[in-house]
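Here's the structure, in structure tokens; my notes come after.
One protein chain omitted, others in place.
Going in written order, the chains are labelled A and B, and every chain counts its residues from 1.
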Amino acid sequence: MKINAVLIVGAIFVILVVVVFVVIAGQTPFPAFKYATQTSQYVNTTSNIGPEDSQFMWTNYDLTLIAQAFVMFAAAAAALAMLRTDDKEDSD
Amino acid sequence: MIDLTGYLVFSFGLFSIGLYCLATKRNMLRLVLGIELLINAANINFIALAAFAMPGFVDPLGNAFVCISIGLAAAVTAVALGVVVLAYRHYGTLDVTELRRLRG
Partner (left out) sequence: MFTLPLDILLIFTAVSPVVGWAAPKLYRSKIAGAFSAIALSATGIALYSLYQDVSTNGAIYVTGNSLIAGYLKVDMLSIFMVSIFLGLGLAATIYSMEYVENSARSPIYYTLLLTMISGMVGIVFSGDLFTLFVFWELMSVSTYALVAFFREKWESVEASLKYLILGAAGSATALLGISLLYGLAGTLSFEGLATAFTATTNPWLYIASIFIFVGFGVKAAIVPLHTWLPDAHSSAPSTISALLSGIVIGTGIFVIARAFFSAFTSIQQQWLPIIAVLSFLTMFLGNITALLQTDLKRMLAYSSIAQVGYMLVGIAVGTQTGLTGTFLQFFNHALMKGAAFLCAGAIIYRLGARELKDMVGVGRKMPITVVVFSISLLALIGLPPFNGFISELTLVTSTFQTNLAWLGFGLILSSVISAGYYLRIILTMIQIPVSEKIEKVKETPLLMLIPIVALAVLIVFFGIYPDPLVKFAQHAVTAFPSLGGAS
């Protein structure tokens, strides 16, 4: 790959962001779940989380899964609208 | 094991690499890959935070969000590639700098 000015500036930018972030995260460590008010109600063990995770998702968030199915439907309709060609198409 | 801060640094670093890719690359397909990088950085953030809920436990809400977010990223990528195909048919090139005809 070509070493040009953009590549150097971009690499410096990324490294700078990471360094600044390490400094910030070192000063104030992330208070993970410090403000959570409902713990140990739905938290799984680390033994075999696959079936329990999916059971959580299907009992509590099944409507969100149906909504995701509609997003797939919309993506299929969008791809149809953009790429399908017919012989009898009129340009507009 | 690796501390939570390490995972956060990783996901923010991945996010900034994705931003760099969107800002500087000229190939349209690389821009689509940049968007994928941004979404996956957020997904990694979710999984990492879900693993540190309580020691020895995993919060399933984060994992559920990531399952759905991967599907959404796939849908957005499909539509993005469709638009890239249309743009290639018009301009004959995959270079974004050729597409500056709309100005003002």
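Methods note: contacts are C-beta pairs under 8 Å (C-beta built on N, C-alpha and C of every residue); 3 or more make two chains touch, one makes a residue touch a chain.
Small disclaimer: the values here were computed from a predicted structure and weren't measured.
*Asks:* Which chains here would be touched by the one that got left out?
*Replies:* Its contacts among the visible chains are A, B.
*Asks:* Looking at the whole complex, which of B:Ile17, B:Ala41 or B:Val58 touches the chain that is not displayed?
*Replies:* Of these options, the touching residue for the absent chain is B:Ala41.
*Asks:* Which chain B residues touch the hidden chain?
*Replies:* Residue positions of chain B that touch the missing chain: 11, 15, 18-19, 22, 28, 31, 34-35, 38-39, 41-43, 45-46, 49, 53, 59, 61-62, 65, 68-69, 72, 75-76, 79-80, 82-84, 86-87, 90-91, 99, 101-102, 104.
*Asks:* Please give every residue of chain A in contact with the chain that is not shown.
*Replies:* 24, 28, 30-39, 41-42, 59-64, 66-68, 70-71, 73-75, 77-82, 84, 86, 88-92
Keep this in mind: only the chains that are shown with their structure count from here on.
*Asks:* Rounded to a whole Å, what is the gap between the Cα centroids of chain A and chain B?
*Replies:* About 7 Å separates the centre of chain A from that of chain B.
*Asks:* Give every residue of chain A touching chain B within the complex, in rising order.
*Replies:* Going through chain A, the ones touching chain B are 6-7, 10, 13-14, 17-18, 21-22, 25-26, 29-30, 32-33, 36, 39-40, 42-46, 49, 52-53, 56-57, 60-61, 64-65, 68, 71-72, 74-75, 78-79, 82-83.
*Asks:* Which bits of chain B are touching chain A when the two form their complex?
*Replies:* 4-5, 8-9, 12-13, 16-17, 20, 23-24, 49, 52-54, 56-61, 63-64, 67-68, 71-72, 74-76, 78-79, 82-83, 85-86
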